Every structure is written in structure tokens, then in C-alpha cells.
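Of the protein chains in this complex, one is absent; all others appear in place.
Going in written order, the chains are labelled A and B, and every chain counts its residues from 1.
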Amino acid sequence: MMQDLLVSRGIIFCIVGTLLSGIVGLGGSTSFWHRASQALLVLSNVIGILAAVSFFSSGADTLPLFRLPFLFHTTFVLDKLSGLFFLMTTTVTSLVGLFALRYVEGYRESYNIRALDMTAALFIFGMQTVLLTTNIAAFMLCWEVMSVASFFLVMTDREEASMKAAFLYLTMTQLGASALIAGFFLLSHGSGLVDFATIASTARMLPASTIVFAFALLFFGFGSKAGLVPFHLWLPEAHPRAPSHISALMSGIMLKIALYGFLRVVLFLLPPLPAAAGLVVLTIGLLSGLFGVLHAVVDRDIKRTLAFSSIENLGLIFAMIGLGMYANSIGLDALAGIAVAAALFHSANHALFKSGLFLCAGAIVQETHTHRLEAMGGLAKAMPLLTGAFCLLALAASALPPFGTFFGEWTFLEAIIGALPKSPLPTKGILLITLSGVVLVSGLAIFAMVKLFAIASLGLPRSVAASHAKEPTVWINAPILIFVALSLLAGISSSYMLHALSPALIGFLPARASSMTVATGRLSPPALFLLLLIVLVLTVMVTRLCGNRLRRSSHVWDCGQPVDASMEYTATAFSSPIRFFFRFLLHHRKTVTSVPLVANNPWIAKHSMSVNADSVWFDTLYGWIASLLLWLSTQAKRLQNGIIQFYLLLIFLTLVLSLLVAV
Amino acid sequence: MSLSAFLIQGIVVLLLAPFSTGCARLFKARLQGRSGASPFLPYVRFATLLRKEMVIANTTSWVFHVTPIVVVSTSVFAATSLPLLSDAGAPGGLDNFIVFSAILALGSVFLVLGGLDPGTAFGGMGSSREMTLASLVEPAMITTFAAFAVVSGHSDISGMLNVGGAALLQYPSLIISLVALGLCTLAENARYPVDNPATHLELTMVHEAMILEYSGASLALLEYASSLRLTVFSLLIANIVVPLPLFSAALSLPSVSVTIAAAIVKLVVAMLLLAILESSIPKMRFYRMQEYLSVTYFIALAGLVFSLIPLS
Partner (left out) sequence: MSAISQTCTDLEDGARYERVYLLSLWQRLFFGARVTMPRSAFAVKPGDDGEAIGMEVRRVIRKLYKGRALQIRAVDGGSTNAEESELTMLGNAYYDIERFGLSFAASPRHADMLFVTGPVTRNLEAAVRSAYESAPHPCIVVAVGDGACTGGIWKDSYAVVGPVDAVIPVHIRIPGDPPTPTDILRGILHALRSTA
């Protein structure tokens, strides 16, 4: 009982402290107020971590925190699912706060630091509270705090492109939010003050068609926030425009909040859905994975690549959940449990490595003053510590051993292969498609991450700014290194964590502890880690013992023609095989222009080649929607003909219509 | 697998690795009508390289130094964990097929990074190509082994050997998967028709282009890693086709010596087949690799689909 009290006090302190840090940040524009605000943010979130961890160790299923006397009398409750996401949020936030301590000061001229600290605190506050709310109105209120705060954060640098991206983001997020409200109202018979628990019991009485319609609306709402294809358009525009520590929060946490909302609805609110619902989620997930990873491979902007990789990872997570839903609806409980546990584990890992990668990108952009991968290069020599961390995080993002992501995907694939022989024929087909899709996406993800790391940090510097880059201070490096350590820790302890994640679903799926043991027991992550370490150490020792120690530094072998940075492979060149192999999916336009240098000789010309990456979705789907809207508004314009009698007629008709509806 | 069996297998395979590339080169020379060098030449070559000094380009960073060590470690990891000489499973389930392909991908990733680090155009070209191959072969590898996993009911490769050998005839679908595995092997080891291991023309290189900047002991490590990888793959396929004789966890001198002798025979036969294949087909243009890789992937998928269809 004492522990419960401490946990709830801790969480309340965390939330209030987050809000306070924003107010402290408003205090003044000197670096003292900024540092004080970030320190308070870090402190309160560290307390939040401790509280969440002790909540998990206490073993309680739910923990009521407090009940607000105002604001719809909403009760704040922590349960296992929200506890998991709360833990992710506080972990990432505390490290991001540590990073922001010095990072933001580098942008004193371009950012309004007071406003940035305040909106960032509001944003984090919105994300923390949205996890704890238990009724629709409060949920949507916190959701909107998060969305609107992040809208302002996207245009922190007040540039034209950022404004455009922010408004695109606002449009999409408000469309999603209205779909969410509609979906919730369908379930609650139009009342906003209903508890989730009440919805869960009343939703069982609703007709199946209403349920399916509500599910579709909610899936659109959460899916558009999570950046699933084809509602992903805003994500690669908005995430890179925000300051890097905010991008880390948006990619690492905000997308997970959307995932949390979806899980909350599917696992706790809705009655069992038909198999087709799971298949839709699975298809959209796989599609997002494929498109996200292909664009991540071919993109040439360091932060956009990361944003596309987020689409890919969220796609994989939703594919896992979709398969889990499908498996559950046809009675493959073991597969469903493992798939959802793998999805949760993967999202925790994604929160760690993607936030870390965005922080790396932020540190690199601060040194090189550019987002373009083509203008970087040669950073590994100048900043070995940061690029070392960057390399390890990129490996974690490529789902290679010994990182947690590898074990998450491994568990999922293993579960599919285990379920393949026993399942009926149509299921076999679906499992096969999932298997082949997931392995293809994870293969290409390696390409994307290698491109990101290698083109940014290896070779020669391709711009003046990149050649002047220096190792950032320890305040910038430390949080990134902690992210690396946490990613490795997640890898070593993955079988324990996967085990712990399956009871997080209590209330929906029965805990499948025994089958989880079978799946993860065969491969021991510590053994893998140990063997890899032993082999590495042995190799180093043997080469030291046998090899000649003599080393000589020389110029790079250049065939007699000095090598310079213009001869290097760039991101465009590096990804050109994939662009060619998948040309039917990527739609790249290559333009070659030649300007004659000598007026009377067209053969002596300056050639320039550019590759344009345009989104298929923008051209087709969104193009159609835009032209449809334009057409509709032209039609509606006919009503505005300036004749007063016509307007009176319209008013009369409206009156008649409303009378008819009312009676 | 008891620890001693684990160690014996590791040491024997590590010692045999240069011999297998030597054999492949000798057989290819014979097929070209040349006498060829001794199959033991690679040992001398590695010893020579280890004695030489290392020339390091001044444009390189820490990645250049880490690469050979990680690449050779991943190959050693595969050589020790897989059931190459001993049929007992590795401790901790480390011979899992997804681990195997991920570890190989890890090695490829570092090779690619090492190729890009000096900042030369040749290195970048080789790296871009190798990364394309590695990232598209990995899905095919996993799909191939998934068929074996489905049929044998084991996801560790030592368990998959149960359906190897004569049992392959009971599961004809596995023959398709075996073909896919062969195609994957050629791509993973940079052999014909994916890459020409003996080329000196930079524009046609894949694997060689990435290691152009390495010298001395690092070069020895990288070349050793690629020959070790070839040995591991050859022994693995040989063990799936002929899963006998392998020594078990309970060691005895006759069983160990018979196994080692059989492994040498398997390697020689595998290298002969490889040499015949390489002498009979031309190298494919790199931009036709999309066809090769998609064929590999779909053969692997076909193997998996057929393995799901019950025979009776």
C-alpha cells in the first residue's frame, strides 16, 4: 500500500514537474532559465521512470492515481499497457531533456527558446497524460494538447518550409482527430463523458456494422498519427523540420502514443473483431513497411531518412499487431500473444534507437549546418565518439544482433514459422505473405541504415562546414551514449523483457507464458552476446600477436590522379542499384540538362544530372482528392451569385429541411 | 554441444579454411588447362601478409580498423556455432538460422563500411553493390531456411540436418530450397555469376573493390574471412546433402578423425563442383542482378510453399 502511494505520488510529481519546467522556461531568455527548466524536466522524468519501474515490480494490474474535481471529473489510472508506454515516454524524455540542455543553446538566434521550452513541456505533458486518462473527453483533450503543441514545435525555426510542413501536419492530425472523435462517439452513443470501462461493456451490445465502422474511423485516426501509408504524407515533412530533440520525441514517442491509442481501442474497448479487420491492419502495416523502407533507402536528407525509417518501423509494428488480431480471431492464441508481445518489444526498441538516432542527427546537423547527406562525409575522423554511437544505433535500427530489435523480429519470424505447418490453408498464405514481407523490409532496412551512417560519416568531407566539424561536448554525447547502452541492454535482456511484456495484455489475451518460453528459450541472447564478445576479443588478440605491428600512414591509393571528395560515392550514387531494382515502385525522374559552353559547338557542354524523388501517393491519391475538392468548391461557388432572392430561397429551403429532420 | 566438441569444430574449420580457397583456385586452373598453384598456397600467402607492414590511407577513420576484426569475427562465429563437424546443437541455440543470416549480414555491413571509409570511388562502388546484394540475399536466405525449419520442425540448423541426406528424397520440396540455398551461397560468397573472385578490373568488382585499400594483416584478415565464409557454406550444404559422418557430443578419437577426414573430402568435392560451375557460366552484368536475386527469392519462396503442402 505504501509502495502504491509512493508510485502515484511519483507519477503526479513527474507530470506536474514537466508542466512546471515549461513555466520555468518561460521565466527568462537567459541560459539560466533554460537550464533550470531542462534540469527540472530531467529530474521529474527520472522520478517518473522510477515510479513506473516500481509499479511494474509491485505486480499490481492497475493503480488509480487521482480524480480531477474539474474537467469532466476524469480519473487518472495507470495500468500495465499505459505503464509500459509511460516508461518509454519518461525514459526518452529525460535523455532528450539532458541533450536539450546544451543543444538548444546553439540555436539562440533562430529559435525563441522560451517558447520552445514551454511548448516542448506542454507536448510532453500531453503525451504523459493521454496515457493515463480513462474517458473520451479527457483523452481527446490531452491528445489535442499533444497535437497542437507539436504543431507549434514543427515551426520553431519560423522558416517558410517549416510553416508549410506544420500546416500539412495540422491538417492531417486534425482530420485524424475528428475521425477519432467520430469513432469514439459511435461507440459511446454520442456522449463524451463515458469511461473506457463503460464503453468496453456497452460496445458488445452494438451491431456489428457499427463496430466495424467505428474501428475503421479509429484506425484511420490512430494510423494517420502513426504515419501509416497512405496517411503518412505529413510525417517526412514535419518530423525533419522540428528541432532535432523534438524530432526525437515525435518519432520516438508521439508515434508510440498513436500505437498506444490503437492498442487501447483494439485490446480493451472493442469486442472481438472479424478476421478481415486484422488483415486490413496487416496489409497497411506491410505496405507502410515497404514504402517507408524504400524511401528511406533513396532519400538524401539525414532527418527525412530517419522519418521514413520511422514509417517503416511503425509499419512493421502494425503488421505484427494486425497478424496478432487476425490470429486471435481465428483462434491461434499462441501466435497472437507472441505477435503482440513482439510488437510491444519492437516499439520499445524503436523508441530507444530512433530517439538516439535523431539526437545524433541533431548533433551532426549542428556541426555541419546542413541536412543534406551529400554535403556531409568525413565525420568519423573528426568525431569518433559520436559516430561510434551513431554506428551502433544504426546497427540497432537495421535489426542486427546483438541489439533488441533483432530479437524482436526474430521472435516474430520464429512464431510465424512455428505456426506455419499447423495452420489451415488460407492462414498459411497470409503467414507466408507476412513472412516474406517482413524479411524483405528488414533486409532493405539494413541498406537504409548503412547508407545513412556511411554517407554521413565516412570518406572525405564534401563541404567546407563538414570539414570543420568537431566532436560535440560531453553534454551532447552522453545522452546518445546512454541510448546506445539501453539498446544493447534491451538486446541482452530481450528474452526476459519479451517474457515480461506478454502479461501487459492482461484483460484481453490470456497470458501465454508457457508458449512464450518455448519461443524465446531456444535462443539465448546472453549466449549470443558472449560468443560474439569472445570471438571479437580472440580475433584482436590473435592479430596483435601474429601480425606485424608496423604501420605507415600514406595517401589513399589514387592511380596517380589525386582523389578528392567530388569522386566519392554520394547517397544518390550509393542507393542507385535499389532505385533501379525497384524503379516500378519508386517513380524517380532523372533530368539531364546540358548547357553549351562554346556558342558554336554544342558538344562542349556542361552537363548536370539530377534525380527527383516524388511521392507516388502525392501524385495519385492526394492529387485526386485535391482535384475533387477543387471541383466541389467550384460547384459550390455557383450558389454565391449575389442575387438576394436566391439567398432567401436557400434560407427558406434550409428551414423546411431542418423542420423535416426535427419532426 | 559440449564445449570440447565446440572447440574442436572451431579449430578444425578455421584451419581448413585457406585450403578450400586453394582447392577452388587449383581446380579452376586445371579447368583452364593450367597447372595451377598448390592448394596450400593461401597459408603461405596469409603468413606473408601477416609479416608485412600495414599502409593506412590518411583519409580513414576508426571504421577502417574495426572492419577486419568484425568481419573475421562474424565468420568465426558462424564457423563455431553451426553444425559443420558435430551434429550436436550449439549452446544457447546459437545455430538458429535467422541468427546465422543476421550474423552474415553484420559481416557484410562492416565490409561495406570499410570499403566506404577511405573515400575512393572504387570502394564506394563495391560497397554499394555489396550492400544491395547483402540486403536482398538475406530475405532469400531466411525464406530458404524457413522451408527446412517447417519440414524438420526445428529452427536450429543442427535440427534441420535430420531431414538432410536420404531423407531429402522424402521431401522433394527441399530440393528446390537446396537450389535456392546454392544460389544464395554464390551471392554471399561473391562467386560467379554474381562476382568474379579473380578479376582485376575495378569496374566489374564487388567484393575485391571494397578491400582495395587494405594491406598487411588487415588484408589477411579480410581474405581469411571470405575463405572461411566459403568453407562454412560449403560444409553446411555438404552436411545437408550428406549429413554423415558427424561426431556427437560424446567425443571419441575414431569418430573425430573420421569426421575430419570426411570434411576434407566434402570440401574438395564442393570446390570441384564450384570450379566446374564457375568455368561453365559467365559473370552476369551487375544491373541484371535484380533478375538473379528475384529468381533466388522466388525459388526460395516456392520451396517454402511446396514444403507446406502435405504429401499424402
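By our rule, a residue touches a chain if its C-beta (ideal position, glycine included) is under 8 Å from a C-beta of that chain, and two chains touch if they have at least 3 such contacts.
Not measured: the values here are computed from a predicted model.
Trainee: Sort by label and list the shown chains the missing chain touches.
Mentor: A, B
Trainee: Given the contact definition stated above, which residue among B:L14, B:L41, B:V179 or B:V241 touches the chain not shown here?
Mentor: Within the whole complex, the residue contacting the unshown chain is B:L41.
Trainee: Which residue from B:V63, B:L219 or B:L236 sits in contact with the chain not drawn here?
Mentor: B:L219
Trainee: In the complete assembly, which of B:A29, B:A121 or B:V305 touches the absent chain?
Mentor: B:A29
Trainee: Kindly note down the residues of subunit B that lie in touch with the hidden chain.
Mentor: Contact residues on subunit B toward the absent chain are 25, 29-38, 41-42, 44-45, 47-48, 51-55, 199-200, 202, 205, 208, 212-216, 219, 276, 279-280.
Trainee: Take the complete complex as the reference. Which residues in subunit A touch the chain that isn't displayed?
Mentor: Subunit A touches the chain not shown through residues 552, 554-555, 557-561.
Quick note on the criterion: only the chains that are shown with their structure count from here on.
Trainee: Show me the residue ranges of subunit A that touch subunit B in the complex, using the header's touch definition.
Mentor: Listed in rising order, the residues are 377-378, 380-381, 384, 387-388, 391, 395, 398-401, 406, 410, 413-414, 417-418, 420-421, 428, 432, 435-436, 439-440, 442-444, 446-447, 450-451, 453-455, 457-460, 522-524, 526-528, 531-532, 535-536, 538-540, 543, 546-548, 550-558, 563, 565, 567-569, 573-578, 580-581.
Trainee: Would you pull the subunit B residues touching subunit A in the complex into a rising list?
Mentor: Interface residues on subunit B, with respect to subunit A: 50-63, 68-70, 72-73, 76-77, 80-81, 91-94, 96, 98-99, 102-103, 105-106, 109, 112-113, 116-121, 123-125, 127-129, 131-132, 134-139, 142-143, 146, 149-150, 153, 155-156, 212-213, 216-217, 220-221, 286-287, 289-290, 293, 297, 301, 304-305, 308.
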